[in-house]
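For this view, one protein chain was removed and the others were kept in their places.
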Amino acid sequence: MTQRMALSELISSYIRAESTVYLAGFSHLIPFAAGHEIIRHGIKHLTLCRSTPDLLYDQMIAAGVAAKVVFSYAGNPGVGLLPAFRRAVETGGIVIEEYTHAEMVARLEAGAAGLPFWPVRAEDNDLTVQRPRASVVCPYSGTQIPVVPALNPDVTLIHVQRADEAGNLYMWGLPGEIKEAALAARTLVATAEEIVPADSARTDREHLIVPGFRVAAVAHAPYGAHPSYAAGLYERDTVLYQEWNRIARDTAQCNKWLDEWVRGVPDHAGYLAKRGVRYFERLALKGGHDRANES
Amino acid sequence: MTQRMALSELISSYIRAESTVYLAGFSHLIPFAAGHEIIRHGIKHLTLCRSTPDLLYDQMIAAGVAAKVVFSYAGNPGVGLLPAFRRAVETGGIVIEEYTHAEMVARLEAGAAGLPFWPVRAEDNDLTVQRPRASVVCPYSGTQIPVVPALNPDVTLIHVQRADEAGNLYMWGLPGEIKEAALAARTLVATAEEIVPADSARTDREHLIVPGFRVAAVAHAPYGAHPSYAAGLYERDTVLYQEWNRIARDTAQCNKWLDEWVRGVPDHAGYLAKRGVRYFERLALKGGHDRANES
Amino acid sequence: MPTSRDWMIIAAARLLQDGERVLVGVGVPNIAANLAKRLHAPGLVLVYESGVIDARPEKLPLSIGDGTLVEDALAVLPMYELFSHYLVRGWIDVGFLGAAQIDASGNLNSTVLGPYESPRVRLAGSGGAAEIATYAKRTIIVMEHDRNRFPAKVDFITSPGHPPGARRPDGRGPWRVVTSLGLFGFDEHGRMGVLALLPGHSYEEVLDMTGWRIPCLTDEFHYSPPIQPEEEAALAALRSTLTIGDQK
Partner (left out) sequence: MPTSRDWMIIAAARLLQDGERVLVGVGVPNIAANLAKRLHAPGLVLVYESGVIDARPEKLPLSIGDGTLVEDALAVLPMYELFSHYLVRGWIDVGFLGAAQIDASGNLNSTVLGPYESPRVRLAGSGGAAEIATYAKRTIIVMEHDRNRFPAKVDFITSPGHPPGARRPDGRGPWRVVTSLGLFGFDEHGRMGVLALLPGHSYEEVLDMTGWRIPCLTDEFHYSPPIQPEEEAALAALRSTLTIGDQK
């Protein structure tokens, strides 16, 4: 059964140095609160996986958390590139393992199904020159079918709009590859904007992403995706995305920012307090939770 | 773009003798109106595919429509076996190609993805003695992984609770393998309980099964799944399931029933008129359409 | 007076534990699982191959695709997802199946009586039974005890049981068989034997109704406890949820 715990305890219980983690999310529901907690705990040598590494992974790279990134698109959405990621790749400070989106999500499908590979339709390109793609011979047609290897993260951590006390996780808005990453995980943990009594979200099953029995632990983390957005709850804090784009070009500035906003606060509650309640009010969407069933 | 047409025209336009058809549905949303129309049109030598052939396929077999059945479970849900199917198989009157459920839906996944095979986790059994299962060697692990061949029906026909004028198809309740069968089809057509103005169902996108551009044609067929059920709209007419179980044991009785209820009425409207409006009222669920968003 | 069918249903229900995830097959297992959930196992997670996870049916479902399974379910998944992401990944504790035939190794036949190519009786086929029997953490089989249904070797292996000479190494495969005569288990060689007899039945009767010389795995044949009033009442209540004509 799902354990409910504080975010700090969840991170120290489940995220180990040198493990392969998938902090999921796609444009929205990026688990910033959890990622920052990983930085605070000083966990090192992680392999960070996500189709779309963005600001959070850039901050984690800047903080020295990552040894490797497995990805298909590393950008700051609508703003530009990821300065810390760029610097790390350009100076050899990090190992990368790179795919296309279609390959990356196929890797998760294999992981979710418990199979060692997945067939894809794909042409060769210079990525497959760098990382030759295997194939199998179709026993029916005799054709060579490209395949990609399964990805089974040691831990997938997702952030959702709603969890119930039984650990059932509900999300809405862009699904990206969040569910596949959850299902492919050896261990699945989550943060949630709100935790409601067991069964109280049961009528909302179109938004169930995984049942509680698949979830090892859940922590309450309101605004846990800030500065990304949570569909139906709050908007993206684009100013911070732009700000990071400037800050992150300079290592000293990066560290100063991390010291102030991550290492310098005791935990996520501290982060929220430091920003202040009023800060988040302007990001709130009209209608708030009521929009769950529309989006 | 999706053409809207009468059911009779849809059947004569899209269902050809000797083609492979998938009349989808899983316990509910069985496209009885469309299947009966196929019988009326006297179309022959069809290969009928569905994971769960039930009453409708039994009637189509009894009517001499089918040359072959591709399936994984042929039963009368909650009642017993399928007498006409049994007779046809036991006397060699029909060819069967049989899978497990997991294999059958994997075949559709391959078809939906445009790949010639699909990997599965499965052990051998006597089905694979009858129909040896191919495998591929995983290039990463070196293990033999069983595979099944893609299934791409010439035509998949599904019945949905709601279509809009643009051909967008919406369903709720048990999904079974309905969406996969739709996506695997070379040509997809549908019948619908109701056809609403274009875009008027747009807020209901959790229930969208395929966008209109995938749908060649749609016909209006209220109570088009009777005597099976349509979640949220009407209940199963279990008495008819039990009745068929008796009738179908005898070929003459079978034909008499088909003459009366299928061949003897001009079309689906004629069938509804023959049953009478009052007949259907007792099957209506309390709340009717309003339950769409719950189920 | 409870019939031997009632006994079988109740004995099967008792094997399910609260909180387990049970993949429920059609027929008697469906009745027994719903009964367990109304008795000692309210937290039993009923899973159906139709895609339903944690069903809370108001009525006894007539089939695995009955609308009553959908209404208050936690999740209703495409079949592909249920098989691929849940069953074969090991998230099901108990496969709870019926069959037309079972043999000494726990192989199940749901496909055909007689030869496959020229069947005497063509049955419904596997559905999910092949994968349920091989990927659930353990399997419980529930079926009427009859010589034709308990042959030394089934006519057709739909769901493979234990391999020749041994139990499956990982605990999977047939664990218990509940019949109208008694309760059965499997020895270290993966062969079925008697664990207990239902009241009013004898080992001789079992031998007579079984197509091989089925051994005893215990000295204590007594099946206990007897049917409790609340069990009988719950079974009657469950059956009463069916409308006339649907009785089973």
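Just so it is clear, A, B and C label the chains in written order, and each chain counts residues from 1 on its own.
The rule we apply is simple: a contact is a pair of C-beta atoms (placed from the backbone, for glycine too) under 8 Å apart; a residue touches a chain by one contact, two chains touch by 3 or more.
As the structure is a computational prediction, the values presented were derived from the model and not from experiment.
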{"item": "Chains still shown that are in contact with the chain withheld from the display", "value": "A, B"}
{"item": "Residue in contact with the excluded chain [from A:E9, A:E165, A:E235 or A:D267]", "value": "A:E235"}
{"item": "Residue among A:P149, A:G176, A:G212 or A:P227 touching the omitted chain", "value": "A:G176"}
{"item": "Which residue of A:Q3, A:S19, A:T100 or A:N255 touches the chain not shown here", "value": "A:T100"}
{"item": "Interface with the undisplayed chain - residues on chain A", "value": "26-28, 51-52, 71-75, 77-78, 81-82, 85-86, 89-90, 92, 98-102, 105-106, 108-109, 121-127, 130, 173-177, 179-180, 229, 231, 235-236, 238-239, 242, 294-295"}
{"item": "Touch list for chain B against the chain that is not drawn", "value": "1, 112-114, 168, 183, 202, 205, 208, 211, 213-214"}
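Rule of thumb we're sticking to: only the chains that are shown with their structure count from here on.
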{"item": "Most widely separated chain from chain B, with each centre as the mean of CA atoms", "value": "A"}
{"item": "Chain centre separation in whole Å, for chain B relative to chain A (CA means)", "value": "39"}
{"item": "Length of the line joining the C-alpha centres of chain B and chain C, rounded to whole Å", "value": "28"}
{"item": "Shared interface positions of chain A, touching two or more other chains", "value": "113-114"}
{"item": "In chain C, residues with contacts to at least two other chains", "value": "76, 84, 88"}
